[in-house]
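Note that one protein chain of the assembly has been removed; the remaining protein chains are unaltered in position.
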Amino acid sequence: MLSQIVSALIVMVVGVFAAAAYFYLTNRILDLALPDTGDVVKASRNLRTRAMIRPWLFLGPAVLLLAIYLVYPVIATLILSFYGRDAQEFVGASNYIWAINDAGFRQSIFNNILWLAVVPAACTFFGLIIAVMTDRLPWGNFAKSLVFMPMAISFVGASVIWKFIYDYRGEGQIQIGILNSIVQYFGGKPEVWLAIPFWNNFFLMVILIWIQTGFAMVILSAALRGIPEETIEAAVIDGASGWQIFWKIMVPQIWGTIATVWTTITILVLKVFDIVLTMTNGQWNTEVLANLMFGWMFQGGGDSGRSAAIAVVLMLAVTPIMIWNIRRANEEMKGR
Amino acid sequence: MSIGKRLARIGLPRLIINLTVFVVVALWVMPTLGIFVSSFRDKDQLTVSGWWTAFSSSERNEAGRLGGLDLMKQEGPIYVISGNVLEGRGGAVNAFGTKAVAPRAYKAGTEADLGDGIKLSINSDGAYRYTSTAPFTDDNTGRRVYLAVATPPVFTMVNYKNVLTGEGIGQSFVNSLTVAIPATVIPILVAAFAAYALSWMSFKGRTLLLAAVVGLIVVPLQMSLIPLLRLYNDVGTFLGVPSKTYAGIWLAHTAFGLPLAIYLLRNYIVGLPKEIIESARVDGAGDFEIFTKIVLPLSFPALASFAIFQFLWVWNDLLVAMVFLGTEKDKLVLTGALNALLGSRGGNWEILSASAFVSILVPLLVFFSLQRYLVRGLLAGSVKGG
Partner (left out) sequence: MKKLLLLGVAVAALAGGSAQAVDLKFKPGEDSKFNWASYDAYKKAHGDLKGETLTIFGPWRGEDEKLVTTVLNYFSEATGVTVKYSSSENYEQQIVIDTQAGSPPNIAILPQPGLLADLASKGFLTPLGDDMSKWIKDNYGAGQSWVDLGTYKGKDGKKAFFAFPYKADLKSLVWYVPENFKEAGYKVPATMEDLKALTEKIVKDGGTPWCIGLGSGGATGWPATDWVEDLMLRTTTPENYDKWTTNELKFNDPIVEKAIDEFGWFAKNDKFVDGGAKAVASTDFRDSPKGLFGVPPKCYMHRQASFIPSFFPDGTKLGKDADFFYFPPYASHPELGKPVEGAGTLVTIAKDSKAARAFVAFLQTPIAHEVWMAQSGFLTPYKGVNTAAYANDTLRKEGELLTSATTFRFDGSDLMPGKIGAGAFWTGMVDYVSGKSSAQVADQIQKAWDGLK
């Protein structure tokens, strides 16, 4: 055990050190290889070449890793989506045609739109409210860590947690789900929450909101703390109310971060499947694209063509978000 | 003086803020509290009563069993079997019965006439006396009796004991740390450099690259597992090394975390005041110096907040670890080892709830230790006029 700990430590240090050394050394080498010294013409040419190469030294590892681990699978997926279930024969667009005609697929699209409309907005809203409000409390850090907790709980743990909330026992029996217990206490009839079509989507969304609000909160409170003291100081002196400070100073200052958080959660929502998988596995009309894809990928040996086609649809769904982000980035750059 | 104090001074009633935060936090904590309480409860109780009833003493119906023929004694003309139905379980018997449908037919301490000269009395401490005028037979001994037992709240550490003493937990804890620490630090380093290049260095294809990064966040992890593992196997065979190594999993986690890391960090770094960077450039600093001496320190809140998330994603991951590190005992990460404690068919809510809290400790620790880097005012001194 001890030797394992020691070697683990060594490996960790070496691993992290190697990554840091890469950046340091490549930059040194670039500076040494194309020095500023020498005649003016050569020096300025070196300067330009350096300016051209350096971004790629900075970006190099990231681009390489992304290319191998993400771009290559994306291309593989794209190709697979035109092949049959064993990736053996070319089937043209038939996987896509199947998808359009599949009731489960259409249901997933509908549900995904619901999720996209509700979850990112709710998470960002709650995250912002909590970040702003706790910022001014002596027990703010404590409150934040409690809201953060759901993020840290592994998903298997979370599924048990929500079992104890949504659980249903017959009418008149002792309820072990807190929701039905409350309903029964006030004289209502217990419900099988996860089996009520349409509304059950929202009961599942609550789980993701519960988990992801911590994410929004942490990122937003980091941004809030980046607002220069002087800005708020000045507003206070001008006699602005708390409400005005929030809307006129804070929100505009961290608007970029709010957009970032919203974008991130939107994309995460597209990817989320474990909540649906463990709570209902898409039954009672709760299917979402990611879970549908997961099912076609692994269940009973899977069908790589169909799952790839669904994955491609998922990836296409982010296009509007990408375009919006590019626009935003370009505007930022213009101001530069 | 914090923003909070200032805002409070200018009007928003403190009490409302406090109350609102309290309500929100209470709502957020309630589900976790439920599983926390449950993790200290007896496993058979979990599915019988709500966790919120765990604190009050309750009256429950239970089944007990009377002694067998071997306990039969003769006392004058009658035959007696005696003992204690509670068998060391705590509580007090309020009533008892001999039929499951009527478990409270007789008050504790009274004698029930069961016919055929057979009588039974059970006291509130659980002591019973079962008598018959004729010798007992196999037929009427060892019989089940039903009790209404008042039990004080009972909490147990046994679930935690089971989890913490589970096979290979210590080893898997070390494995998890070995995976998680580099898999947190390396992507941050790589992403920070890339984010800087994407926001403060000009080169062709910058916007396009940024768009690609945003798009890559959506790539479903499961999609890439098979092609990547195949690649790992090929590289492994080619180099003559095992394909499932720590280096392999670090790179995998690094790459899977990168798009989001680059995106979040870029959006922070691009918002840093232009003046600082310009003035450093004017002073003759190169990009490497600007990055390490100015941008990196200023980005601490963003780095810290991403570190928190990357750490806990890696820490809670099971699938990537299973695929790239393998499923063998000595390589299992904590999530894998905890998972192995569940039976083949799962559903051990007590193990699940206890292990949820065992595995949450480290991410919470990371959160607390990094939270102090989410500080205000890093920029304050360096910006002139905002």
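Read from first to last, the chains carry the letters A and B; within each, the first residue is number 1.
Here, a residue touches a chain if its C-beta (ideal position, glycine included) is under 8 Å from a C-beta of that chain, and two chains touch if they have at least 3 such contacts.
For clarity, every value in this text was computed on a predicted model and none was experimentally measured.
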{"item": "Chains shown that the absent chain touches, full complex", "value": "A, B"}
{"item": "Which residue of B:Asn18, B:Thr47 or B:Ser279 touches the chain not shown here", "value": "B:Thr47"}
{"item": "Listed residues A:Thr49, A:Gln299 or A:Asn330, member touching the removed chain", "value": "A:Gln299"}
{"item": "Where the missing chain touches chain B, by residue", "value": "43-44, 47-48, 61-63, 98-103, 143-144, 146, 171, 175, 178, 222, 225-230, 232-234, 239, 241-248, 250-251, 318-319, 322-323, 326-331, 336, 339-348"}
{"item": "Touch list for chain A against the chain that is not drawn", "value": "3-4, 7-8, 10-11, 14-15, 18, 84-86, 98, 102, 159, 163, 167-171, 173, 192, 194-195, 277-284, 295-303"}
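What we mean here is this: only the chains that are shown with their structure count from here on.
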{"item": "Distance between the centres, which are taken as Cα means, of chain B and chain A, whole angstrom", "value": "20"}
{"item": "Residue ranges of chain B touching chain A (in the complex, touch as defined)", "value": "2-12, 17-18, 20-21, 24-25, 28-32, 34-35, 38, 46-52, 170-171, 174-175, 177-178, 181-182, 185-186, 189-191, 193-194, 196-198, 201-203, 207, 209-224, 227-228, 231, 246-247, 250-252, 254-256, 258-260, 262-264, 267-268, 270-271, 274, 286-288, 291, 301-302, 304-305, 308-309, 312, 316, 335, 339, 349, 352-353, 355-357, 359-360, 363-364, 367-368, 371, 374-380, 383, 385-386"}
{"item": "Touching residues (chain side chain A, partner chain B) in the complex", "value": "1, 4-5, 8, 11-12, 15-16, 19-20, 23, 27, 31, 51-52, 54-56, 58-59, 61-63, 65-66, 68-74, 76-77, 126, 129-130, 133-137, 140-141, 143-158, 160-165, 174-178, 181, 210, 213, 215, 218-219, 221-233, 236, 239-243, 245, 256-257, 259-260, 263-264, 267-268, 270-271, 290, 293-294, 297-298, 307-308, 311, 314-315, 317-319, 321-323, 325-326, 329-330, 332-333, 336"}
